[in-house]
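Have a look at the structure below before the remarks.
The other protein chains are all here in position, but one chain of the complex has been omitted.
For chain A:
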Amino acid sequence: MNTITALKRALYASVAFGLATGMATAEDYSQYGIKADVPGMCSFEAIDAKDYTGRTLNIITHAIPVIGEPTALHARQFQELTGATVNVVHVPFGDLFQRIMIPFQTGQAAYDVLFYGSLWLGDFNPYLAEVPAAYQEVAGMKEVTETYRGIAGWQGRMLQYTMDGDRHYLKYRSDVFSNPEMQALFREKTGRELTVPATWEDYNEVASVFTNMDWDGDGAPNFGTAEVTKRDDLMFSAFISRVAPYAKHPNVKGGFFFDLETMTPLVNTPGWVRGLELFVAAQAAMPPGGTSFGLGDEIFSFGGGQTLMSYSWDDAFIQAMQEDSPIRNKVAAAILPGAKEVWNRKTGQWDTFDEPNRVAYVTWGWTSAVAKDSANQDMAFDYLCFFANEANTLADLQIGRFGINPYRDTHFDPAFYETEMGWDAAVAETYTATLKGIDTAPNQVFDLRVPGVGEFMSSLAAGVARAQSGEQSPQEALDGVAAEWTAIVDRIGADRVREAYANVVALEDR
């Protein structure tokens, strides 16, 4: 084990012990499932001192368990501590956007607190209250990494209260990659060494070699790759992961989805088409039914040990690392594969790189906010501050189904995963190094956070699905998407979309 990690583990254990003994004199909140309260403005003790008796807080959130379960859990705790009445409405994902948007548009203060996908900020921003300065200064918020603070902001104001961090990364079976027999097999079939894929071409090649064979010896066939391919099930994020290194040139600024100056869609440029061609080609290495996998299928396919590689959010990795998982500690994480040829839209040529262009895709992420029209903003921000306090977050991070993933500097410490979750050191190292690497990557892509993002992504997913099913070629499909995007921009107004998109480009080009 690495010396620094060992020292961190010892330090972590001693801090935890110190906190625990220190708390022995203060009130004990361990019955709420936390290890120890962490003093501060958002702590259990501080919230316990508040009295909201006779007041009601209305919260809208996702269905249980993802985000919905921790929302309800912390709502119950908040209610017990403060005396407030807290109503939580759980809504399926497909209805969440409109259930929030309709009250906004019709001027009803239906909900005080909202949990939703952070990419909807482009639509919701006119209706959200700015996070008060006092809450921005709490220790927990100060520890939020620059990337996730950036996602919470809109035109210089913090409108979203950060409580989750999401990104796409590569997951693979480390036991297979390090198995000499598998290495020999790969060498025999391809003439090169088996390495963790550095490009999407490598990824497809590795996947194709290890598909439809029983490489884990359990008697059932295994497959090369599990990806989110089902239309309308966040497939657009998987597609963007594959496209980004071909289309997001490290030296070309000013937009990935659009050319910020002209607001011309870039979705049918050669880099995007190359990404789609490889996405379509990868279907041959997917499990049966893999061409219609939703996120849940992808999680169970990789997390259940069926497939060699996958890429998306944390869920599949966490599933693989559950205590009862047959592949616990047999997985590793890495930044998404890249591309050695990158389309330069300024010169209209492919540029070649010796080291692959790796693009970190910071996608989605649950977030929370307080409605501008809420009459209970003080209580609403106290709830969010309590939800995301250090003690609650460390407890929530350990429960995979909650859907809360690392977003603070302290969450990238491998010692936490070793000590608290029992992960092997190597797994914890690759996991935290990958997450940290994404957070500090020089070339990043963010979601298209503009008004009408749902329509843009729906159009993109439909076009990609047409190419996947063979209804159209990748170029035809993306030409169709570009035409639809142009029509959407015309309808909304190019200046309006540009103004919003400039916020995204500012994050990417900083």
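Points to keep in mind about this one:
Simple rule for what comes next: a contact is a pair of C-beta atoms (placed from the backbone, for glycine too) under 8 Å apart; a residue touches a chain by one contact, two chains touch by 3 or more; residues count from 1.
Definition applied: contacts and distances are computed from a predicted model.
The subunit not displayed here is recorded in UniProt as "Carbohydrate ABC transporter membrane protein 1 (CUT1 family)", chosen from "NADH-quinone oxidoreductase subunit J", "Carbohydrate ABC transporter membrane protein 1 (CUT1 family)", "Transport permease protein" or "Peroxiredoxin family protein".
Among A:Gln136, A:Thr291 or A:Asn344, the one in contact with the hidden chain is A:Thr291. Contact with the chain that does not appear here is found for just one residue of A:Asp233, A:Asp396 or A:Asp439, A:Asp233. For chain A, the residues touching the chain absent from view are 94-95, 97-98, 101, 105-106, 123, 230-233, 287-292, 294, 297, 300-301, 306, 451-452, 454-455, 458, 462, 465-466, 468-471, 491-492, 496.
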